[in-house]
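Take a look at the following structure, please.
With one protein chain removed, the remaining protein chains of the complex are shown where they sit.
First chain written, first letter: the chains are A, B and C, and each begins at residue 1.
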Amino acid sequence: MSRFTGRSGPVRLGMVGGGSGAFIGGVHRIAARLDGRFDLVAGALSSTPERAAASGQEIGLAPDRTYHDFKTMAQREARLKDGIEAVAIVTPNHLHFPVAREFLKRGIHVICDKPLTATQAEARQMARAVEASDALFVLTHNYTGYPLVRQARAMIAAGELGQLRVVQVEYPQDWMADASALTSKQGEWRDDPARSGAGGATGDIGTHAFNLMRFVTGQAVTSLSADLQSFGPGRQLDDNAHVLLRLADGARGMLWCSQVAPGHENGLRLRVFGEKGGLDWSQENPNRLLHTPLGEPTRVLTRGGPGTDTAKFTRLPAGHPEGFLEAFANIYNAAADAIVARRGGGAVAADAPGLADGLEGMGFVAACIRSSQRNGAWVTL
Amino acid sequence: MSRFTGRSGPVRLGMVGGGSGAFIGGVHRIAARLDGRFDLVAGALSSTPERAAASGQEIGLAPDRTYHDFKTMAQREARLKDGIEAVAIVTPNHLHFPVAREFLKRGIHVICDKPLTATQAEARQMARAVEASDALFVLTHNYTGYPLVRQARAMIAAGELGQLRVVQVEYPQDWMADASALTSKQGEWRDDPARSGAGGATGDIGTHAFNLMRFVTGQAVTSLSADLQSFGPGRQLDDNAHVLLRLADGARGMLWCSQVAPGHENGLRLRVFGEKGGLDWSQENPNRLLHTPLGEPTRVLTRGGPGTDTAKFTRLPAGHPEGFLEAFANIYNAAADAIVARRGGGAVAADAPGLADGLEGMGFVAACIRSSQRNGAWVTL
Amino acid sequence: MSRFTGRSGPVRLGMVGGGSGAFIGGVHRIAARLDGRFDLVAGALSSTPERAAASGQEIGLAPDRTYHDFKTMAQREARLKDGIEAVAIVTPNHLHFPVAREFLKRGIHVICDKPLTATQAEARQMARAVEASDALFVLTHNYTGYPLVRQARAMIAAGELGQLRVVQVEYPQDWMADASALTSKQGEWRDDPARSGAGGATGDIGTHAFNLMRFVTGQAVTSLSADLQSFGPGRQLDDNAHVLLRLADGARGMLWCSQVAPGHENGLRLRVFGEKGGLDWSQENPNRLLHTPLGEPTRVLTRGGPGTDTAKFTRLPAGHPEGFLEAFANIYNAAADAIVARRGGGAVAADAPGLADGLEGMGFVAACIRSSQRNGAWVTL
Partner (left out) sequence: MSRFTGRSGPVRLGMVGGGSGAFIGGVHRIAARLDGRFDLVAGALSSTPERAAASGQEIGLAPDRTYHDFKTMAQREARLKDGIEAVAIVTPNHLHFPVAREFLKRGIHVICDKPLTATQAEARQMARAVEASDALFVLTHNYTGYPLVRQARAMIAAGELGQLRVVQVEYPQDWMADASALTSKQGEWRDDPARSGAGGATGDIGTHAFNLMRFVTGQAVTSLSADLQSFGPGRQLDDNAHVLLRLADGARGMLWCSQVAPGHENGLRLRVFGEKGGLDWSQENPNRLLHTPLGEPTRVLTRGGPGTDTAKFTRLPAGHPEGFLEAFANIYNAAADAIVARRGGGAVAADAPGLADGLEGMGFVAACIRSSQRNGAWVTL
């Protein structure tokens, strides 16, 4: 029986990380709030006491629910009668595991930013911690929350493309093309292997691209061949990666992720081709999905428009664009659905990425590095 | 001195209209919630007691703050120590004025969906009510909340286009192309002059197009010539309108709004051309704004990208699309800014459309009808 | 019996106008040559003897077939055994009629650039000359030559859109936005009413837009209301026009043409909406046509792609873009088809715009001016 059996109302949420000036913490907060299913009531937003206090006050946390130490937070919240039911972890990557462990072992559900951890060793520890806990573990591979990504997944699952043949996924950005990029708050820890992990672009955005492809196709990647580069001067981690993929059912793919591609701001794009047709979706204009049945004209499917079935993942009629935050909120909604279901007992999984995806993502990064170090030799995942 | 002098924290918000199944009520609720600056605490979501109660419960209102009569709600909330500080009005158009009056006269700020009222007579009454009140009145011409709409306005105000010459604004939709469209909840009252007002497409979406053009150019329309049609069988109100515009400073324009244009879901688009350049913005892909300085290549400005200054109106870095709800929330944020400023006294206006825009919109609809009835004669606004 | 009965092989073609530096003459020459169905063998490319001789030499005309006087050319060519069978007229507008008359009365087929003439009086004379001649008269409203324009016409004729409701046609350009535009060879005569006619943008590009709409819809325009402007300083003719249209079967439309719209190079676009669907075609990307059957996703029809039947008007498989010249050549091909058919006798019409379109175009310009002078009163065509 869950420790939250019988609770009702919005999910009481805590947050670790995400102090003033951070990007992804604010995103998680809006995503949690958007549909009114979470109340953010506690946080260790920074490990610096003053900054933690100021950040907590800024977002309206009560002083006695504002912490600067995640362990204390976990201990105390677990004892409170109205303590948090879930925690969002939005720290740099190397803290994902130590933080998650504290909450998981107290039965508090975890919603964790990606990648799973900074290292493979931590990833294995995380896996044990998740498996040992009866709490839920959701990994915010938020791009899977887009309604038309769900539509694409459903179409492929229903066989509309037939046997898959080719997958093309790319995730170019340009914000690190300039040598000075890493002086920003978002940039500085991303090139530090100790805090970010061994993957640069591969870890930061390659994992998203990989996960999106996996999520939509439903197919495992059996092996890959990678060529990683660090173009930025003095950069330690990869900022551009070219990867060839072989999928379980015989399909082949290419994955490109880059942080040095001027003209691309956040250009995640997925194309899937099968015997019977093709799909094409781009994150920067996410309200349309191109579907080409073999031998027929391309159809422009729109979120909420005819020929789609995305009501569960959307809030507005067609033509009223939804974006990144709404997709992110869909991951939170999936978590809320599972959390609420667990209040009644049982171990319902969330319809969202979780531990397995996180492990795969870590495996993807490790495989890229291993292959690249061996001059592109095919390595199994 | 305002009755809310000294309050702090999120704005306590009430809502009239917006019961289960309504579209725009849910939009207002998300918009109010998105940035955490409003708490929805009271509502008369329906005039049917059972439906009001069920709808209130569904969105988490306390039973004692759930009303089925807006007048009772206004009276009681005005007396409560923690009563609402603002009310969102999301009823059919003919109720905008009677509802707003009750709250305005009690000093409760009003955030009202557009158009201002159903009739010109009510519009004049609304004007008197707003002017007699020290409360704020915001009209949710939400499309003005898009960051790149703000960018366009700022560029024109700064003279980047030079003297304006031509304005092209269009707002085509297709949801009423089918004869059966008006049986839906969103459709049925829209073709009823008693509840919707004398304008069909002109009132529902033409006012948005008109307001957007006004907001971005900053120029008054002095006269117009209109040709209205009702293509849907048995339809009482216009569902397509062709309008020519003459602007105060000599620019000319065309405005097209339609609910019978298959292929357009919510195709609001504004183009402005001046001596020194042109701008082009489309609501369905709102994260880009095309700017063509005369004699130079077109530049693709992106929300948050280089060459733009929209930080105040955006939450995410470039390439992470924001949409309709975020733009709508920007109107709520502008209201919150003004409401919070008023807590300290004074009569700060919101950086958002208000009474004047509402009156102009009513004038636009009336002028369209008058001109069309006179076979397109130019009529002054 | 035609004077060319029994001829075979490519059509011997002459040209009047189109000397060095002119734009449209070169276009006609390429269009005539593209499919190998015409041989350009004679020309009066300029009325200045030296320039005529130099221009003729430049394009490889024999000296004895190089004229500087179109009347002499018509007289002599009519007497030659291998004289020209057709003439292309690419002079400024005011010469269209005097030139055409000389060739028509000698039974030489005429392929004339648009508009028909500079004045209404000349247009009536042209009509009589064409009617009195057994020669063919083709007017190069070249945009009707695009394969997907033909596709759109066929779809509408087949009832795929049902009863038409709304037509939107626009033709914005920006090359005259700059005050200095009219000093170019292409520009200087265009603002001179004596050479260009009474219409500026309306005559130069509005007639194209009007004709395209007429050609695709197959519907006559019964009346229009126009608001013309001349934004360029010191400009005599209109450079921007806003026009409302009423069509014979009850459809309504808007037509915008402009030469002062920065960001639009040659932005001819046509949208047609009917009870059962909509079509959308843009000249600047002419290899695709959007078709939205009511209640279904938009389909991207491509030239030569599935769901189209344009083999007669195209030379390449889908995905290999064709453009302006190929469309122009389709008009020449239609002329060649008719000319060849006439060699065998009979009076086959070309599947291309001709006198009637020219007269309608002249009527359109005159009606725009008349309406605009009467402050937008509806005038019949």
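We adopt the following convention: a residue touches a chain if its C-beta (ideal position, glycine included) is under 8 Å from a C-beta of that chain, and two chains touch if they have at least 3 such contacts.
Since the structure is predicted, the reported quantities are computational estimates derived from the model, not experimental observations.
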Exercise for review: Taking the full complex into account, find the residue in A:T119, A:N266, A:Q283 or A:T298 that is in contact with the omitted chain.
Suggested key: A:T298
Review point. Which is it among A:D174, A:D191, A:D204 or A:D351 that touches the chain not included here?
Key: A:D174
Review point. Out of C:T91, C:T117, C:T140 or C:Q173, which is the one that touches the chain we can't see?
Key: C:Q173
Review point. For subunit B, which residues lie in contact with the unshown chain of the complex?
Key: 290-291, 295-302, 305-307
**Study point:** Where the unshown chain meets subunit C, residue by residue
**Key:** 9-10, 23, 26-27, 29-30, 33-36, 59-60, 173, 175, 264-267, 283-287, 302, 305, 315-326
Point to revise | Interface with the unshown chain - residue positions in subunit A | key: 165-166, 168, 170, 174, 177-178, 225, 227, 229, 231, 240, 242, 244, 246, 252-254, 256, 258, 260-264, 271, 273-280, 290-295, 298, 375-378
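In this text, only the chains that are shown with their structure count from here on.
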Practice item. Identify the chain whose mean C-alpha position lies nearest to the mean of all protein C-alpha atoms shown. Key: B
Review point. Rounded to the nearest 5 degrees, what is the angle of the rotation that puts subunit A onto subunit B, matching CA atoms?
Key: 180
Practice item. Could you give the separation in Å between the centres of subunit A and subunit C, each centre being the mean of its C-alpha atoms? Key: 56
Point to revise | Separation of mean Cα positions, subunit B and subunit A [Å, integer] | key: 35
**Study point:** CA centroid of subunit B to CA centroid of subunit C, Å
**Key:** 44
**Study point:** Per-residue multi-chain contacts in subunit C, two or more chains
**Key:** 290-291, 295, 298
